[in-house]
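All protein chains of the complex are present and in place, except for one that has been dropped.
Chain lettering (A, B and C) follows the sequence in which the chains are written, and residue indices restart at 1 in each chain.
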Amino acid sequence: MNRGVLLLAAALFVLMVAAAPAALLLGMPYLLSLFQKLAILAIAAAGLNLVLGYAGLPAFGHGAFVGIGSYTVGILAAEAADGALASAWLQFPLAALVAGLAAALIGAISLRTRGVAFLMITLAFGQMLYFGAVALERYGGDDGMIIVRASAFGDFTLARGFGSYVFTLAVLAVVLLLMYRVTRSPFGFVLRGAAANERRMLAVGVAVPSYRVGAFALSGAICGVAGVLWANYTAFLSPAPLAWTWSVQLAVMVLLGGAGTLFGPLFGAAAFVLLEEVLTGALQPWRLDWHIVFGPLLLLVVLAAPGGIAGLLGRPQHG
Amino acid sequence: MDKAAALAEPLLTARGLKKSFGGVVANASIDFDLRPREVHAVIGPNGGGKTTLLGQLMGEILPDAGSVRLGGIDVTAMSVPERVMRGLARSYQVTSVFPGFTVLENVAFGLRARRRISSRLWRSASTGGELGEAAAAILRRVGLSGRSGVDAAVLSHGEHRQLEIAIALSTSPKVLLLDEPLAGLGVDEGRRMVELIADIRGPVAIVLVEHDMEAVFALADRVTVLVDGAAIASGAPDSIRDDRLVKAAYLGEDA
Amino acid sequence: MNARALVGLVVLIAIVAAVILNQLRDDGEGVRIGFVTTLTGGSAAIGQDMRDAFELALDHMGRTMAGRKVTVLYEDDAQNPDIGLQKTERLVQRDGVQFVTGYIWSNVLLASYRAGIAGGAIVISANAGPSELAGAQCTPNFFSTSWQNDQTPMAMAEVLNKRNLSNVYVLAPNYAAGRNMVAGFKRSFRGTIVAEEYTQWPDHLDFAAELAKIRAANPSAVWFFFPGNYGTQFFKQYAQAGLLAQIPLYSTFSIDTLNLPQIGEMVVGSQLTQHWGADLDVPANRRFVDDFRKKHGRTPSFYAAQAYDSAVLIKSAVEATRGNLQDRDALRTALERANFESVRGAFRFGRNHFPVQSFYVWEVVRGADGAYALKLGDRVFTDHADPYAGDCRMAAAP
Partner (left out) sequence: MTLFLEQVLNGLQFGVLLFLLSAGLTLVFGIMGLVNLAHGSLYMLGAYFAVTFVAWTESFLLGSIAALLSTVIVGILLERSVVRGLYDRPHLEQVLGTFGLILFFNELARLAFGPAGLSLSPPPWLAGQINVLGIPYPSYRLVVLVAGILAAAAMYVMIARTRAGMLLRAAAANRGMAEALGVNVRLLFLAVFALGAALSGLAGILAAPLLTVRVGMGEEVLLLAFVVVVIGGIGSIRGAFVAAVLIGLIDTVGRAYLPGLLRAAFAGPVADAVGPALASMLIYVALAVVLVLRPRGLFPTAARTDVAA
């Protein structure tokens, strides 16, 4: 791991941890909201990174798995006559399971194709799930629906606040640790090796497709967990995360931060969320949208710094 | 070649392999076999169908017709990894390694696959212990000991060819398909490669596709000549050397 | 430490500092109002009209309420519930507004109102009137200066009843307000409804398939609800399909002063129902309409009128509490009295905090100057309360 990357990641993390007491002291609940959003997006992006970055597969439908996570919360909350269904002990495993299975299935079908066709078919599956969510009139359909009951571990609720913020940071840390271990495990090596040379990986006896389906499942499950957090964060159930624009945004975060690097998704999510905040404020006097700066910035990153933020901080050592 | 080997059941058999690409026939109907301990060279002009044959034996190219048996079992419908697990391995004409990974790691992929530990999720992919020793042994054998920690992308061409062989050996094959292992090598490097192949042969039966006739005649127990997708001759090196058809079609001499 | 990492660190610190500075605000004594509306996309003209009216109201009151300076923060919801929610949240959390108003779209309001109230603000809809908020989900710190969605189409259905139209084809977009509008229409309409068609919202703009179905069904009339540009689009395509001469077209909230210049020719003579119009003879209205025309050179829409009312309503409450913005209970009690001069004339709030008001017929006419305008006709409902008020059990304020 490159020291610069490590340093920046550590600084970001310290900042996010420090934000909690700071927000309370300074009376800035918005700061907490902002960082919590950042953390949730970083979790989802980290999930996507396994497929997009490490396995090198251009998947553009991962918003759907985040959506599955949030619909798990929304549907259970709506149907919860008592508190049992709103239990986070139930919702997290269920969301991860359903999103993971959906991802495995979609991955297994999509992996029959490659390149741009793969990109499109993953996107198409995402859109199907999106319209499926829109059809759920009982759960708000297109309009979405307020989630009246937050997930809770016993008395510990995930409704917006100090506790849920700290919990989100903990999940982010766990997910990054998981990614650290997985990408350095034999499984992770196979994914990365197959991205570098798929034919050869087959020729040394590795059934690459099954590994990729496995990567899809794991990455979908992580996105599902992010979806549970997102639903609690917004307290609003909406088909929006399933839409293709959300999937593209997640991919943008991964690529902006540095695809196939451990902290890339965190950097990407941070750049996305913080730049939106700063640029929106800075451009307000001219009534300009932050996209007018962010768009060319993305182009610049592609043309001048294809390795993203992590790449800018120095060539990552292998391993 | 001793008589016992000649009588043994072939390790690898192909019957009636046919393949055409968009109307161009690559393999017409090829019968091919490889006996234990044997080096069976396949020669012929470019476009003769040698690489297509290797691809079909390996399972990378699905034949239009015909069958492949490996160790007495029909593997025609098996995927590449399944065949590898039954003892088949190959090298590529154009270097095909894992760039971005160290030389040691390049070899470790096959070792792990063979030990069926590739799918471990949580354990670190360490190259220590028994696995590391096995990898080091292979690298020593191909002459890359000193380069184990280097990114495979920065190796020289000669080293790439050595690594090609090392990766193929990492799956502990019983049958090795070598696709022009000498391609692009200088005289000295070429000689070392011939020595390496001579060292490997024996416990490992080898199908050798090669243009370098010196190497072929130095290594091969048997030679098959592919021209326009068909085997026009097959036999001991000496008989092939003298075969008029072969001379005409391949060596370019008038019959 | 490597130099690049140092640069990265500095950039990070700078960005975070900017984020924090961004939300440092003067916590002075001023009145802070958030205004969430649509300022981009196909419906931006509506949001612009509302903003213009709100600004005019501020001008009329010297930009102060009870001697306190008024700051208004306009936010764009992009006609999207998720974004509306985020913007509302930002207004209450970051900017510390005491009131959030605006809200064109029912689905945006439904997504956002809780965040506004939870953040300590009073939410006042200046347009959207979803049934949920009028009934089961009614809540003390929410008010409306417009109407409940069902009411206007209910009045419209009475117009159709008078004309003895038997077979009516009904179309609306598939979102909260669209479904309310149809429910309201059906509540009052006495004829037969041939078909009830919902289109995808908000992306659906090509009505070719729907028009083909209407032609095939051959109803005696069509009634629809497509607000703003969507209405313009529907009228244009209806005319292009040659249906205008064949099947009479009735609508609700689809003709307004914003799109009248574009569709006037097609809709001249048609009738619609509304609680307000520019020619309503009320002193406050004359001032509003005259000054709006003077300032912007166009006639304000009903959206603008409602936005104007929401500013004046807020002012009445701030003055009643002598500027004590901390006391939300007192503010609410003052709001409930509706003690202000509405541009629609006097009205009172029902127990669900929606107006109890009259509805009239307006007709599209061509004025002497050649411009199209809406002309006031008969009154359809007097002191009309929405049908959901009975379901509202207003909880004690939190």
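Brief remarks on what is shown
As a working rule, contacts are C-beta pairs under 8 Å (C-beta built on N, C-alpha and C of every residue); 3 or more make two chains touch, one makes a residue touch a chain.
The shown structure was predicted, so the numbers you read here are calculated from the model rather than taken from an experiment.
Note that the undisplayed chain, when the full complex is considered, contacts A, C. Across the entire complex, the residue among A:56, A:93, A:163 or A:314 in touch with the chain not shown is A:56. If you put the hidden chain back, the residue from A:120, A:166 or A:282 that touches it is A:120. Touching the chain that is not shown, out of A:17, A:97 or A:128: A:128 (per the contact rule at the top).
Residues touching the missing chain, restricted to chain C, are 39-45, 48, 174, 198, 200, 203, 205-206, 208-209, 212-213, 215-216, 229, 232-233, 236-237, 239-242, 262 (touch as defined at the top). Residues 52, 56-58, 60, 109, 112-117, 119-121, 123-125, 127-128, 131-132, 134-137, 141, 195, 244-245, 248, 251-252, 255-256, 259, 288-289, 291-292, 294-299, 301-303, 306 are the ones on chain A that touch the missing chain.
In the analysis below, only the chains that are shown with their structure count from here on.
If the chains shown are joined wherever they touch, the resulting network is a simple chain of contacts running from one end to the other without closing.
Inter-chain spacing, taken between the CA centroids of chain A and chain C, is 35 Å. Here the CA centre of chain B is 75 Å from the CA centre of chain C.
Touching two or more other chains at once is no residue of chain A.
Residues of chain C found to touch two or more other chains are absent. In the complex of the two chains, the chain A residues touching chain B come out as 181-182, 184-190, 192-193, 196-197, 199-208, 211, 214, 218, 318-319. Touching chain C in their complex are the following residues of chain A: 3-5, 7-8, 11-12, 15, 26, 28-31, 33-34, 141-144, 146, 234-236, 238, 240, 270, 274-275, 277-278, 281-282, 289, 309, 312-314.
Of all residues in chain C, only 1-2, 4-5, 8-9, 12, 15-16, 18-20, 22-23, 40, 80-82, 85, 89-90, 93-94, 106-107, 110-111, 114-115, 174-176, 200-201 touch chain A in the complex they form.
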